[in-house]
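For reference, the structure is listed below as structure tokens.
The other protein chains are all here in position, but one chain of the complex has been omitted.
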Amino acid sequence: MSDALPAVHEQFQAPGQQLEADRLGLWVFLASEAMLFGAVFFALTVYHLIHPAAMHAATSRLDLVTGVIGTAVLLTSSTTMALAVKAAREGRRTEALIVLVGTVLLGLAFEAIKVHDWFDEYDQGLYPPMGPPFPLPQPAARLYFHLYFVSTGLHAVHLAVGILLVAGVAASLLSNRMKLPERTVTVEMVGLYWQFVDIVWIFLFPTLYLVSR
Amino acid sequence: MNPLLPQPRLALPQLSNYAAEYDWLFFAMSVFSVVFVTAIFIAILYFAIKYRAGSPADRTDRIRFRSRVILESSWSLIPFVLLLVFFVWAGKMYVAWSMPPKGALEIAVVGKQWMWKFQHPGGQREINTLHVPLGQPVKLVMTSQDVIHSLFVPALRIKMDAIPGRYTNLWFTAKETGKYHLHCAEYCGTDHSVMGGWLIVMTPADYQTWLAQAGTDLSLAGAGAALFRKYGCSGCHGANSTVHAPSLGGLFGTTVRTEDGREVLADEGYIRDCITVPGKNRVAGYPPIMPNFSGKISEGDLIKLIAYIRSLPPGARP
Partner (left out) sequence: MTAEAKKAPPKSYIEDGHTLRSWFFSTDHKGIAVLYLVSITLFFFVGGAAATLIRLELLSPNGFILSNDAYNRLFTIHGVIMVWFFLIPSIPNTFGNFLIPIMIGAKDLAFPKLNLASWWIFVFAGCFVIAALLIGGVDTGWTFYAPFSTMFSNGYVIPAVVGVFISGFSTILTGLNFIVTVHRLRAPGMTWFRLPLFVWSIYATSLVMVLATPVLATTLLLIFAERVFGLGFFDPQLGGDPVLYQHMFWFYSHPAVYIMVLPAFAVMSELMTAFSKKHIFGYKVIAFSSLAIAGLGFLVWGHHMFVAGESVYVGLVFSVLSFTIAVPSAIKVFNWTATMRKGYVSFDAPMLFALGFIGLFVIGGLTGLFVAATGLDVHLTRTYFVIAHFHFIMVGGTVSCYFGALHFWWPKMTGRMYPEMPGRIVALLIFFGFMLTFMPQFILGWLGMPRRYHLYPPEFQVLNVLSSAGASILAVAYTAPLFYLAWSLFYGKRAGLNPWGAAGLEWMIPSPPPRENFETVPVVTWEAYPYPLEPQPVAKEDGR
């Protein structure tokens, strides 16, 4: 859905119809994604309930400081993304470009923090299958870290896709292949996806870092 | 019929009261289903013939809206209400199936690829064959050493999964002596289909004789006592231990308050967790020093330890 051909595809009768279709398609896709993460949350919740003590011990090993910073970074990126959509709608190309680049940088910053966290945890032996011996006695604590790595990994992959999309939009704005406000819809849809990935983190963060602390 | 061919067995023995009631429910539901299926078949056949394309039948006066609403609601509500009878009936049986009576004879069951190990309270052990006395409630306490298995005795109409890492129960009272199939019903790998054997129901007297001749070194609890020392449990929980660890006398069946403020019933699963997952339910007021024995004690030994801890009367310091 990158470089805009404003022409209507043959299966549509009107541009409005195509726009609506694209939008609905994205919403349905996000609903599907929500179920994907929903299953992860389900597993996390079940294990919080059956192993509260181990989950407590494990949660306490996470670095709350970087966690909070990461969350703040991501929230800020949500704001810049929203600004980008607004700017696009009003046709202010340069402004849109700036906030989009800002969003990309914030996204990258988040990924960097996360990768730093992972290495840190690995060094502490918190990656159970490999590395230094696992420090916690409870077997369920390993389980917690398994879920931690899978869920943050899954989220990071989604965010990486988001970064690529935003960067793509920024690039086509820069090279003038994309006109604003005609192609606002593209920015909007990428923005929607970005917000979704952020919201997933808004749920992941307390579930992973806070609930059993 | 060709004598070389095995005879089909068109009726299952009803080995328990559960089985007898079961057959009634099954029969009633079959009747219900046959009635519905026949009614639908007849309706289809009738319409198919009466309104076949070439027939001169009268087609005017198609159904009006009002009668249509009545029709739609009656053919959805009436069967549903009828069905609820079956739900309640089956549900009552299910609840009974899940609640072993007090004082049942307890037999420990461990499933492993691909055999069933049974252990009687006196310590007698057997593999793939289970001897039980007639007329006495029997409760199987089951677990698995590897994957999920499921113990199934068709003559009793019951089964239950044996799941690694927890204990499940299955109970019955056999009504007739004899030899009945016993299967593993949950797929568990290569030899799933031969993981099974026989349930042998004997008169109580025969059962006692069998127990005696089956012989054993020690009762379950007795063997557990030896293990309690062997694994060093007595070092902390023993009478003259200096470690601040709870006394285990009379623990079984009581409610334990944990460190994080929950109340947990001290059943088999709880004691098992204390030994293999000590962090899960820390007892309030004790230091977290109980070592983790998971992987170090086999399922068979765990069962003996639990039997031993159960056998301790209140106040006893092992």
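Labels A and B are assigned to the chains in the order they are written; within every chain, residues are numbered from 1.
Criterion: a residue touches a chain if its C-beta (ideal position, glycine included) is under 8 Å from a C-beta of that chain, and two chains touch if they have at least 3 such contacts.
As the structure is a computational prediction, the values presented were derived from the model and not from experiment.
Per the touch definition above, the residue from B:R157, B:H237, B:R282 or B:R310 contacting the chain not shown is B:R157. Residues of chain B in touch with the missing chain: 5-10, 12, 22, 25-26, 29, 33, 36-37, 40-41, 43-44, 47-48, 51-53, 57, 59-63, 68, 71-72, 75-76, 79-80, 83-84, 86-87, 89-95, 97-98, 113, 146-148, 150, 152, 154-155, 157-161, 163-166, 168, 181, 183-194, 277, 280, 294-295. On the side of chain A, touch with the chain left out of the figure occurs at residues 9-13, 17, 20-21, 24-25, 28-29, 31-33, 35-40, 42-43, 46-47, 50-51, 54, 128-129, 138-143, 146-147, 149-150, 154.
Please note the rule applied: only the chains that are shown with their structure count from here on.
With each centre defined as the average position of its C-alpha atoms, the distance from chain A to chain B rounds to 45 Å.
Listing the residues of chain B that touch chain A in their complex gives 258-260, 262, 276-282, 292, 294.
Note for the complex: chain A touches chain B at residues 51-54, 56-57, 137-141.
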